[in-house]
Every structure is written in C-alpha cells, then in structure tokens.
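Structure in structure tokens, see below.
Excluded from the complex is one protein chain; the other protein chains are retained at their positions.
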Amino acid sequence: MIKEYELNIGPNHPGIHGNFSVHLKLEGDTIVEAKGNSGYLHRAFEKLMEQRTYLQNLALIPRICVPEPDINEAVYSMAIEELMGVEIPERAKFIRTIVLEAARVNALLFHFGGTAAMLGNYTVNYWAVADRDLMLDIFLKLSGARVYHMYIWPGGVRRDTYPGFEDDVLGFVKYMKDRLIEYDNLFFKNPMFMHRAKGLAKITKETALQMGVTGPNLKATGVKVDVRKDEPYAAYPYLDFDIPVLDDGDAWAREIQRRLELELSLNLIEQAVKKMPKGDVWKKMPNPFKWVIPEGEAYARVESSRGEYGFYFVSDGTDKPYRVSVRGVSMPHMYPLAEELLVGQKLSDAPFILETLDICPPEIDR
Amino acid sequence: MVEEIKKVIKGEILEKSPQRIIIKVKNDSFSSTLNALKGLSFKRLTLFTAVDFVKDNQFELVALVYSNENKILAIVKTRIPKENPEIETITNIYPNAFKYEVELGEMFGIKVIGNPDSMKPFLLEGWEDLPPLRKDFDSIKYATEHYEARNVEVKYD
Partner (left out) sequence: MENKEYFEKTSYIGALTSTKYIFKKPVTVQYPKEKLNLPERYRGFHVNDLDKCIGCGNCMSICPCQAITMDDPKAFHLVNPKEGSTHLRPRIDYGRCSYCGLCVEVCPTGSLKMERNLIFTSQDGDAFVWFPAEERRTAENGFTQSNEITPLELEKVPMPELEPDVRKKTFEELILGFSEEAAIKEAERCLGCGICMQGCPAHMKIPEYIDAIFKKEYEISVKYMLEDNALPGICGRICTHKCQDDCVYNYRGDAVQIMWLKRFATDMVKDYKVSDPYMFPKTGKKVAVIGSGPSGLSAAYYLTLMGHSVTVFEKRSVPGGALGLGIPMYRLPVYEIDKEVGHLKDLGVEFKFNTEVGKDVLFEDLMRDYDAVYIGVGLSYGRAINLNGEDTPFIIQAIDFLRQVKVEGRRDIPKKVIVIGGGNVAMDVARTVVRLHEINYGGIDTKVQTVSLEDWDIMPASKEEIEGALEEGVIFNPGWGPKEAVFENGKLKGLIVKKVKSVFDEQRRFNPTFYEDQTLFLEGDYIIEAVGQTTNLSFIPEHLMQQLKFTPRRRIWVDEFGETSISGVFAGGDLVETSLGNAISAIANGHRAAIGIDFYLRNVKGGKND
C-alpha cells in the first residue's frame, strides 16, 4: 500500500483562468504538501512593454489579465496621467467607472461559473457565461471588441458612448438584479454549497494581513480595505457606497463576499450612469510618434475583482516606458497563501479552494 | 506620518503626494528601514521588484509597503552595484516577499542571501541566457536567434 504519493494537478486546470499547475503530496486523500508551478503563461509583458511606445502598449496590456482586462488599461492610463500631470475630463471618469465596474461584474460572473462547476453545479456555469455575454454585447457596441476593449486610454476614453448606451447599461443592471435572486436560490443559498464551503480553508485576519492578501479574500476576514474607498480614482469620489465585509474568512465567506460585491457593482453602475455629466471624454495626448513622458516614477492602483492591482511605472523621459512592474493580485494569494491553505485539506476540495481564492495565473507569470 | 518616519529612518524622504512617500536609503539599511516601517503600521508588502539602471551600472531595489491604517504607500528604494548583486532576504519581515525574491534572481540575477530558492528557476524553466529583465538583454536578438521567421508567400493581384 502506498502511504505517500505525488499528484500533479494541471497545467490545464479547469478551475483556474489560465495554465497553471499545483504539485501535491498526498497521504491517502489528505494533502500534506502543495507547491505551485507557474510559468506556463509567461509572455514577458514587462519586457515587451519596455520595447513599445506609449500608444502601442495599449494593444498589449489588456492581455495580462484575461477575465478582467480593463483594469490594466485603467492603471496604465492612470500611471501615465500621474506622470504627465494630466487631469482627465469628468465624463471620462464616469465612463471609466462604468466600464471598470461592468468588467468586475463580468469577472465575478466568470468566477462564480468556475466555483459552481468545481462543486458540480454546472447550471450556474452556463448561466453565468450567458449573462456575462449580455454585458460583452454592450462592450462590443461601446468599444468594438468583446474582451480586449482597448477602450480606456491615457487621457480618458477612446470614444464617447454610443446613443442608447445608458439604456443598455441600466437594462443590464435591472436584469442582473432580478437574476441575482435566482443565483441565490440556485447556488448561494443552496445547502449543498453551504455544507461544502462553510469552515473550509479558513484564513485568519492576521494571516491575511501578514501575507499581503487583498480584495475579497481579505475583506471576507473582516478587514475593510478597498482602493475605491482608500484612494478613490475615476468617479468613485462622487458615488455613494459602502464596502461590505464578512468576518468568517472561510471559503463560504469569500464567495458570499464576492456575491455582495457583485451587487455593489451593479449599484455603482446604476449611480454612475445616472450621475454621468455631459462633455468631453478625452484630454488630448501628444502625437503618438513623439509621445515622451517626463522622467519619474508612479504607482497607480485600482481595486480589481480580486484585490489591489497596480503598475509600478518608471519613465526615463523617452518615448517608451523604462520599466513597468505589474503588481499582480494573485501573486500573494498563490505564494504563499494557497500553498499553506491546501495543506491538510482533502484532494476533492483542492480545486474548489484554489477557485475561491480566485487565482489568475497570468498575473503571476506576467 | 512623514515626521514619524523621519524620526526613525535615515535617508532621503520625499512626500510626493498625501498617499505616496518615497524613501531612498543606503543598501545596508534597506532591511532595517523596512523593519522600522513595519513597526509604523506599514504591514503589507505590495510589491518587491528591481529596476535596472544600466547607465549608472546599478540595480534599484524597490519595495512598496502599505499602511492599511493610514492609507499611505511608501516606496522604499535602494541602489546596489550591478557586479555580483546580492541582498539580504526580507522574508523575515514580509513573508510574501519569498517569491518576489526568487523573481529577482531569475529576472535580474540578483542573489538573495537567506532565501533557499534564490537563483532557482521559477517561471523560466531551462533558461540559459542573461536574466531577461536586465536592460542589456536584447529580447529581439534572442528571438531572431532562437526562432525561425515565418516566411509568407505573398499573393499579389
């Protein structure tokens, strides 16, 4: 009889958005050691960005994070605006807020699809992907592409909204709010989910703070930290909202935390659409072939659906970034949090636990 | 906050904006600075990376530490020479620096003393060239040497 054996999950793991594997050591079906194995998605974004001009990078950056590409465009633009000392028009701020929140809704729906599938509830997966497509259709109309919008760019946004945009977005918000009840019934208030998730892979407040955890994973332990409130960007200073927190810190709380944030996002979109002023959507940026940015450094950050996402940006006064370092949210969530959290858990729970941490491998590989 | 930092840290301290403080220190006091900052509520290591200043022949190590209580991000920087670059580990202060330190070894060739995985492959398996994020590594040259260009047979009208 084998006492201890090794198992490699991945790299084509269904529960994670991207190629990534976890090397497990098991005793029976209990995990005694877990080691992450990254690198399958390494595309050298940081190096590539150093070789492209400021406008050219627009086509590259959204690809760092597949489920939620808009945050990349936002932090990139915010870093450049900070270095250039540019204030963007009010309307552009509101449009950015709507786009970012809608992207969060999309990412969370995608995430719920994955989580539910880990528990065998494939209906939620199909629902979530179909509902996400409704927002993608609006993105398609707004920016001309479904996933890689390249819509937020330095100085504001690339085009004004199309006629009927407000109605489309409000229609989506209303539809999603109704749908949320059905999601609750089917999944979040389903005793099956409760039994599987409650008390599983609990993170304490202290561990989370120690390990650099952010986002819903941290908020589910009771720490109210959110970039939207702490360092408001885009139109968040104009919006009225409160950050939800839970205190359990287990898999269940993390998922419910995300479910609450989804609702918050819908509320924020609704508010932003209603408060959106008229006016310009873009502050003129220099000719792209001669676009140089003053020497200096900046760190721009936003709250993504997974936590604090940021770019550390160094400019040497030329037409290309000198160094861009991507603060991927998932880096501390995987190393060392997930590696420690998996120890002692059952093999059948491992994909679900990884999924509840919402790890996005491209953010680790960069 | 800046006043409090100035009391405990020796170095160049610049308040760039209300929520950003830039601290430049000598490389031997890098970890002690971070230790002091951790005591001043800067409990989260947000990012730990390096920048290759090839003209000065130096690496700049950058640690971004954040204070949840005061909502301030401190950018702690230090310069080390490019020949045989070595630093002390900061995992004893911020445990999540572990993989960032492995990355420093892999991407810049900076050895981290006290980190058992330092200079081991993390993302790039079987990499034998210069550390890729160094400015003197030419990725286009590498690509043309290692991969064949796609030859397209163009159809004209």
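Per-chain numbering from 1; labels A and B assigned in written order.
FYI, a contact is a pair of C-beta atoms (placed from the backbone, for glycine too) under 8 Å apart; a residue touches a chain by one contact, two chains touch by 3 or more.
Please read all numbers here as calculations on a predicted model, not as lab measurements.
Q: Decide which residue listed in A:112, A:188 or A:322 touches the omitted chain of the complex.
A: Here the residue in touch with the unshown chain is A:188.
Q: Identify the residue among A:142, A:251, A:300 or A:350 that touches the chain left out of the display.
A: Checking the options A:142, A:251, A:300 or A:350, the one contacting the hidden chain is A:142.
Q: Spell out the interface residues on chain A facing the chain that's missing from view.
A: Its contact residues with the unshown chain are 52, 55-60, 123, 130, 133, 140-145, 148, 150, 158-160, 162, 182, 184-194, 244, 246-247, 256, 259-260, 281-282, 284-290.
Q: In the full complex, which residues of chain B touch the absent chain?
A: Answer for chain B: residues 150, 152-157 touch the chain left out.
Operating definition for what follows: only the chains that are shown with their structure count from here on.
Q: Measure off the straight-line distance from the CA centroid of chain A to the CA centroid of chain B, and report it in whole Å.
A: Whole-Å distance between the two chain centres: 23.
Q: Which of the residues in chain A come into contact with chain B in the complex?
A: 38-39, 42, 44, 46-48, 51, 209-212, 214, 223, 225, 230-231, 297, 299, 301, 308, 310, 312, 314, 322-323, 325, 327, 331-332, 335-337, 365
Q: Quick one: which bits of chain B touch chain A in the complex? Just the residue numbers, please.
A: Chain B residues touching chain A: 19-20, 22, 43-47, 49, 51-52, 62, 64, 68, 71, 73, 75, 94-96, 98-100, 121-125, 132-133, 139-140.
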